[in-house]
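Comments concern the structure below.
A single protein chain has been omitted from the complex, and every remaining protein chain is retained in its original position.
So, chain A:
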């Protein structure tokens, strides 16, 4: 039976999650709850396991121990059609956009649509592709190939490709990494627009404090495989904890 989540109810629950790669212990007992309609930012230095966490949420990686429940389902217990059904409700925006470089923007967007919603007419496909492209402000790039797009445009198209399936949950992996400050602001605005327009629950993985502040309703600070502090931006950074302060200072200096 489909679970219907009301605003404020937990949509993603991570309990005591562990993940190691050989001798490298990336996640060491992570706990996190994300409520419906919330933008949760997972903040931390590179290599602290932020991306690993959201890859576990979408079933690309399996945890060693602990629970990862998304939309009421333990992800590691799902396979075949159940996992496919869950993935249809989750949008995943990759760090490097992961656009299919042999396809045009139109084909990139059509690809998940025609394979997951069969029997759509050509007019319906075009309408939906143009709608999401318009939503990310890149309708003019419809016939271009990814190689002809800038980094910011690629990120936007990557987000549009996930939006075409109207996801309930959005996972953004470093949405502003490698972009200039103005494009970063545009991406931050887009993330907030997506939340409002599509009523999504989102996790934003970043090490960029500007992005965290602009997009996060709450922030969870991941350090040494555990969440050190969770709360609003002010709650997290109003602290005497040396590691959080140095992370803030380093970002500020940058």
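Throughout what follows, contacts are C-beta pairs under 8 Å (C-beta built on N, C-alpha and C of every residue); 3 or more make two chains touch, one makes a residue touch a chain; residues count from 1.
We take it that contacts and distances are computed from a predicted model.
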Options "Dolichyl-phosphate beta-glucosyltransferase", "Amino acid ABC transporter membrane protein 2 (PAAT family)", "Phospholipid/cholesterol/gamma-HCH transport system permease protein" or "Aspartyl/glutamyl-tRNA(Asn/Gln) amidotransferase subunit C": UniProt name of the undisplayed chain: "Phospholipid/cholesterol/gamma-HCH transport system permease protein"
Contacting the left-out chain in the complete assembly, out of A:58, A:177 or A:191: A:58
Of A:35, A:48, A:128 or A:162, the residue in touch with the unshown chain: A:162
Of A:77, A:96 or A:246, the one touching the omitted chain in the full complex: A:96
Residues in chain A touching the chain absent from view: 58-60, 84-85, 87-88, 90, 92, 94-96, 98-101, 111-112, 115-116, 118, 161-162, 165
